[in-house]
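Missing here: one protein chain of the complex. Every other protein chain is in place.
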């Protein structure tokens, strides 16, 4: 795993990170990976936490760094891991988010529909593997959970994967929400393997409880912060409007890379095409699409004749974010109609268009803890217990799905 | 200075920052200020320090926060400062960088020539003052050093201004160069006023020495890091080429806001025009120009028929940065010619165009310490001494101008 | 509240702490307060966490610092607090632990029986108040919850008092158990007063949950760490033995200040005496008793002819701590007898004396959360809810009393 060029990355979160494998350097230097420098990890959250400008690039490298520590710990405890496996799992982590586009969540619901970032990650990995003469095959097997040693996959994707251990700490660090800080190093020290499964030694039990609480705190304080929710749904509606208009033949100018997707010159199926030319064209262009394309295009739309497009664009760029209300029960139809009528009056739009100004929906934290069951605690006698049983405290609240309904609308709308 | 809406900004560097003045909130909410969210403080440095993605927005708010602490300290020591002066100097700090464009240094030497960011800051302040019915007049007087209490200006601009105390700490924090950390809070605790001048109490002397050393370290490790120098000069050459081609009538597509400047539809003098329509048009458009415009335009140029434009564009976007050599003496003409001949062969360009691939110049750290003389130490008997005299150590080395010559060129060029 | 001498204390936990009141300086400079420098906050915990050597002195000053921040926050939110009240509540916090002796818990169960550190604190406050001509009267009223504004007392003693907000953070900091870190500053920002009661604004709800979890983690990881429990019970037994021997007329040499208590020349009732000479003699001597007295006396006992005294002394000083076993159910009588028989054989002691080598008991975390009910969350509509109801998660586990039985005995004992 040695390399001629030993490079060091300065990371404010983890300190010096060494890049000492040619394979990893080759991945990092590839334009598809470099592009992650131009995609913020938290998208529009920086409108609420202005320092949260960290990118998917640092995160990917951070996860690679953490897994190296984890592997060292596991090896010290007598678990066998070969050098190839080590290089492979590190590569898998470097690449785990390679398919993310700018403002992923919004993009997938509008301009780049029909293919998820997870699927895109796989396509990019395959293509890179082809270019690198199969040297990523092991990494891909681990990523896809096809490799016999299942615990290696769990380091990449599970309740305690390096992805979470990096992003929770990193997002907390850059947003300044210091309470979200997770003792990732401590948890890593407590990892072990039992029956080919990643587990946590019993003395790490409090750290795991703290991890679960911190994770929950980050969800409500950052990821599901109500102003962030508002901004993200404005973005979804804005990109949907742009997409609709373009489909309807209206001229919606955009930067070069975005235009190809907006005008359906590249479609989801192109990424799955057996024709390498078609597939690589799609990969190439998506591979240069980044936050700047979205922002520049939106800035251009601020003067667009369509009032929906221009108003939403100005609202995002100038940060006149919609007011948001939360409720445990859905908002009544009459309340929504009432708001839409105000929007019609205020912006001179149709009832149909008013739905772009009065956005309702629901948020749920379920995504992240549905499976909270499978963190296993390893006792000194070799027995395993699910954290929920092992813990003295009732963790149900942490794993229960919380649903909240919301409605966002411009502050200019007077509510009666 | 009270406000109805007490807002808090989460800053990873200084913690919670309160925004409790309507005046300050009005400034911050203005689109001209919001735009600073989209301009990185350190431009291309993130190509070397990947986490250095912090923006001029956070920096501006950070300086406002520091000056509040400084004013508290000064008042506690018996110096009279009115509430209006407090609000004014805080506003001056919020606005001190308002005229910065994206990649300022490069832009001023290429597409937006003929007006400095300092002059632009003044024009923006004037315009905002007009819009805000003169409520910024005191801030502007302090900023321009026209206000009788000179020490207030020194908080905004001097060897120990809040600008430096914020950016050194912030740049060090986000780049992960922890050695650059300056104890800004400690220095602020030691500030005092003597003869209408900002001075440092004698027990702060070691902190000042440390500040000078840390500043120097940040210069060589970050601001003048050789790879950063290479990237910045590539950017200058690239934008100059774009500008030249546009002037020569070649079609150089760019995003909307950049195009106006590239095609000289807006010129430096417009910002100075007495015709408000002309001036405000210039301010408006420059007021939406940001990092994304530059990046998107460059991405578009990767396919441009001009080999200079396309090669430099690809090199920056894909991070194939030029190799850089430093030397205490200038590089010989023959060495440079030799390199250019290689470039001609490699890229099929003319000798004139080769100057865009073989970039020589000199860097100097003088900008920051020429005037290092004027940090004054206040002794218990009321006497002042220049830090250079007051310090036991020889600070000349820190204040001496260091000049280094450099030459950058593509790695593909084989040097004999 | 101004003082001629503005002093600053460097605190690694909170940064610079200003001492700007003559009243506070006078308290701090008194020998009774200075003595806290020689009493470790965590007693024997440093045998497990070697850096946990912080003293009650720093803690007391830390709580004073925090309450100043809390008062600033409360005043900013419109709550009226006079300067006298401010000075008073700060003084109350400085003095809240003034009655603590060295290794308090162990001392109170052995050599200084019959008076608790809480009662002692009151006696010291009274005496200092007398010496300071009644200038502490307000502080004492607040401390004793006799002052009309009850929320001031809650800052000194309640589920969210400054005592906890300081010690949890401080103990976590110095022990290096970084997961115990509580965002005390954040919680303080969220404090408010409603119906003369200290409450937390609703947006602080996650911080409170995190605080409860961190507190629990600190209990099990530090305060009730099993090796710490073992060390503390060895200390209790050791001091009880010394006390028993002295009462029985055996010569048990000790340092001067300890000897007075060991030989019952000063008794608990002396602190309550109406005869000022007697009371002040007791206060004076207890006021110079510190960790060093206990350690030196124990070192002297390492050679004592009594095998119980000498063995326990050597075990503590050389850190040959007893092995400890925990169990959810009590240990059986036969198990304990068996262990004692081993001790009799090993140390040549009687069955009665064997109880000093085989120590059983139970620990419970109830002390700290029984009353967890009374943290109130303030909603925007002015309503209050108990945190247990307000939180989405089930906090019962955090407030439930956990009981564990333990038995400690020398490692030299072979268990069958």
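So that you can tell them apart, the chains are marked A, B and C in the order they are listed, and the count of residues begins at 1 in each.
Keep in mind that, in the parts below, a contact is a pair of C-beta atoms (placed from the backbone, for glycine too) under 8 Å apart; a residue touches a chain by one contact, two chains touch by 3 or more.
In this text, all values refer to a predicted model and were calculated from it rather than measured experimentally.
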{"item": "Missing chain: touched chains present in the view", "value": "A, B, C"}
{"item": "Option touching the unshown chain, where C:319, C:383 or C:403 are the choices", "value": "C:319"}
{"item": "Hidden partner chain, touching residue among B:118, B:179, B:196 or B:389", "value": "B:179"}
{"item": "Hidden-chain contact residue, picked from the options B:217, B:268, B:344 or B:384", "value": "B:217"}
{"item": "Contacts of subunit A with the absent chain, listed as residue ranges", "value": "6, 8, 15-16, 185-186, 189"}
{"item": "Missing-partner contacts on subunit C, residue numbers", "value": "9-13, 15, 29, 31, 34, 37-38, 40, 46-47, 49-51, 53-55, 57-58, 61, 173-178, 255-257, 288, 290-293, 295-296, 299-300, 302, 317-319"}
{"item": "Interface with the undisplayed chain - residues on subunit B", "value": "178-179, 181, 183, 186, 206-207, 209-210, 213-214, 216-217, 220-221, 391-398, 400, 402"}
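Criterion: only the chains that are shown with their structure count from here on.
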{"item": "Residue-number overlap at the subunit B/subunit C interface, same or different (half cut)", "value": "same"}
{"item": "Centre-most chain, if every chain is reduced to its averaged C-alpha atoms", "value": "A"}
{"item": "Longest centre-to-centre distance from subunit C, chain (CA-based)", "value": "B"}
{"item": "For subunit A paired with subunit C, centre-to-centre distance based on mean C-alpha positions, whole Å", "value": "45"}
{"item": "Intercentroid distance (Cα basis), subunit B paired with subunit A, Å", "value": "32"}
{"item": "Whole-Å gap separating subunit B and subunit C, where each centre is the average of the chain's CA atoms", "value": "51"}
{"item": "Overlap residues in subunit A, where contacts from two or more other chains coincide", "value": "none"}
